[in-house]
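Here the complex is missing one protein chain, while the rest keep their positions.
Chain nomenclature is as follows: A, B and C, assigned in order of appearance, with residue numbering initiated at 1 for each chain independently.
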Amino acid sequence: MGELKLRPVPMPTGRAAGPTPLNALGDNLLTTTLDKVINWGRSSAIWPALFGLACCAIEMMGTVGPRHDLSRFGSELFRASPRQADLMIVSGRVSIKMAPVLRQIYDQMPEPKWVIAMGACASSAGMFNNYAIVQSVDKIVPVDIYLPGCPPRPEALIDAVVKLQRKIRGEPLVKRPA
Amino acid sequence: MLVERLGNRFKQALRESSDFRGDLSIVVEPEAVVDVARYLRDEEGFDYFLYGTAVDWPARDPRFTVVWEVRSLANKTRVRIKTTAAMPDPHAPSLTAVWPAANWHERETWDLLGITFDGHPDPRRILMPQTWEGHPLRKDYVSFGEPVIFSDQKLEGLEPDAIRG
Amino acid sequence: MAETRIKQEPFGPGPAQEPLGPEHEPPTEWMELNMGPQHPSTHGVLRVRLKLDGEVVRDADADIGYLHTGFEKSFEDKTYTQGITFSDRMDYLAPPINNVGFVMSVEKLMEIDVPPRAQAIRVMMMELARIASHELWLGTAGLDLGVYSGFFYAWRDRELVLDLNELYSGVRMMTSFTRVGGVAWDLPDGWLEQLQRFINVMPARIDDFESMLTQNPIWRQRLEGVGALSRQDAIETGVTGPMLRGSGVDYDVRKAFPYCGYEQYDFNVPLGSNGDCYDRYRVRVQEMRESLKILQQALDTLPSGPWLTNNRKVALPPRSELSKSMESVIHHFRLVSEGFKGPVGDVYAFVESPRGELGFYLVSDGTNKPYRMKVRPPSFCNLQPLKKLVQGVLLADVIAIMGSMDFILGDVDR
Partner (left out) sequence: MLSDYFPLLIFLAAVFVFGLIALFFPPWLAGHSHSAAKDLPYESGIVPRSGARRKFAVSFYLTAMLFIIFDVEAIFIYPWAVILKRLAWFGVAEMAVFAAVLLVALIYVWRKGALEWGN
């Protein structure tokens, strides 16, 4: 597994990475407006992968439940197979035995993919500073949003998804002082 | 009383018995464990297996105390069978033949504490990855976790196992 | 920085293939299917290695440990009061029941008796947790068998319990509300009225569920006769809780060994007859009704008085006392800084969790931390007969059987 080079900045452009004809055009009026449309499309329908580990998974189920209803924000389906998912919510503590599986599932997700480290255990192993828990998920997968809480409330998870949507659209998360 | 019946039946195999806080526990010689267990199940009606584990006492000579606890559903009593396992290669007889429910408990005790159970049908690790070395719940196993770094602490020069003293 | 030793297990049964099990290598045409850690209906990160002959399951080897969190190692490093917060995270469907179990083992070790008001509060929180856990089970097990709308009904009712938890302890799930010798806070005003409203509204909702499912021909066909566990097998494989009672064994810790004042409340224990998935479903739904009865009685006979023992050795003195007497300041300081020391010895305390008997075997060597805390998890014992239950069963029924077991991987792997 070793150390992973974290993605310094998420893909600013909506276009796929790599040598595609659109990238050859460089950033001009056509491609940047196309980026906005693609990013808008991507951000408004993020389908999470069904990846519940521990207690945070129960709150994640609560978020999809009738009261908090994450599908108001576009995340209607929790896809069981990573092939059809573009967001991995690591909800719970990642044990040493689960780490390679998590990495395998992250690899098998198609390219525009994001990761939310839900809860203290995913972000920093929370209260479990022992042999069995990987001390933070970003040792395994590049994480886009760290969500504190143990477990975070469903409203906090919805806030994380909304922040992720703004991040995908390329808007700055933190409002810069005017 | 159960302890008397056990005493005159197994004589010196029964080392001691205690009634701490109302929990009846008996310490038995490792060789006699299976016979005591069979006797308890057949004659005394202890048909329900609760749990099996071990406790690591590094200071004592037979270092490990292997513990099984069983219950009799009919007459609502409980007994804790204890035996000892010495260090270089701790062994204990497996009670899976007597109570099939002991299977996974003994596999977990082997996995986390390194007690091999003779006669266990499926002696694999159950919780840790199959290729894991060491037995985590032993007292000398350093639970290595990350040293907790507070924001103002400087990073380099931190002795890796600062937290384990 | 200590390098995290992630041992890259040569994953998947590659060349370093560990023995699949004692029996011989299966005939070649058996297909080995991984119902792996990431699977919608394994209720957590359980991996089952199924050997399939066409659609019929020939062998199932449950490979657990994907959520092993080393609780027992962490308990050895925490004082008794710190351990309460850990106990929440094991069986995360009914955290209050873990708290009470953990604290009861310490109280049994230190021989502390709990004031009646604290016991009643504990009973109420535990029965609420039982209803919430069974509701969640109804939602998810139904989801596995296609009852999609059931998930939303169940979750609508579960949110009511979470509101009550939040009003009392400030947290929706991980209440950590007990302390050695009682509970941490008294009931806030308005909590009892909200509980009464909850008790008034719930029976209709459970009937809602029953009318939707119990006589539903698809539900019955999928569950009746599937995964039957005979009475003798149930006792032999050590299953507990609704699985044991589904097979007709009349054993409920609240009746057999009453704790926290359960003997004052009259409720009956639902029993199944032939131990199949349908009986377990009926037992769980009926248990929810019994819990409501207990809640109503506990609400009516709620005693007033202290909610924490005044034995200063283990319980913090109230804040008002701190300004007056120097002695309680000393007690307060000692308790907060290093906790209390227990006598040498080992005890086993157990409670009835929604999945069965949850036991805490505490070994103490006289220091302020448990020397060894072994947890007897009900889900671990309920999962063990999986290999026996799925022999010769169709693949779709494996989902129904695992759904009816109601195991929680945080409980199984600890």
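As a working rule, a residue touches a chain if its C-beta (ideal position, glycine included) is under 8 Å from a C-beta of that chain, and two chains touch if they have at least 3 such contacts.
For clarity, every value in this text was computed on a predicted model and none was experimentally measured.
For the chain that does not appear, the touching partners among the shown chains are A, C. Annotation: of A:70, A:87 or A:101, A:101 touches the absent chain (contact as defined above). Among C:38, C:81, C:237 or C:291, only C:38 touches the chain that is left out of the view. Although one chain is hidden here, its contacts on chain A can still be listed: residues 15-23, 81-83, 100-105, 107-108, 111.
Touching the omitted chain from chain C are residues 11-14, 17, 29, 31-32, 34-39, 47, 53-56, 394.
Definition applied: only the chains that are shown with their structure count from here on.
Should one ask which of A-C and A-B has more C-beta pairs in contact, the pair is A-C.
Centres computed as Cα averages put chain B at a distance of 23 Å from chain C.
Each chain gets one centre point, the mean of its Cα atoms, and the points for chain A and chain C are 30 Å apart. Centre-to-centre separation of chain A and chain B, using mean CA positions: 42 Å. Shared contact sites, meaning residues of chain C that touch two or more other chains, fall at 4, 7, 9, 65, 68, 70, 73-74, 77, 413. Touching two or more other chains at once are residues 96-97, 128, 130-133, 135 of chain A.
The part of chain C that touches chain B in the complex is made up of residues 1-2, 4-5, 7, 9-10, 16, 18-19, 21-22, 64-65, 68, 70, 72-74, 77, 108-109, 111, 235-238, 249, 251, 256-257, 345-348, 357, 359, 361, 363, 371-372, 374, 376, 380-381, 384, 413-414. Across the interface of their complex, chain C is touched by residues 1, 49-55, 57-59, 61-62, 65-67, 80, 82, 92-93, 95-101, 104-105, 127-128, 130-135, 139-140, 150-151, 153 of chain A. By the touch criterion stated above, chain A contacts chain B in their complex at residues 96-97, 125, 128-133, 135.
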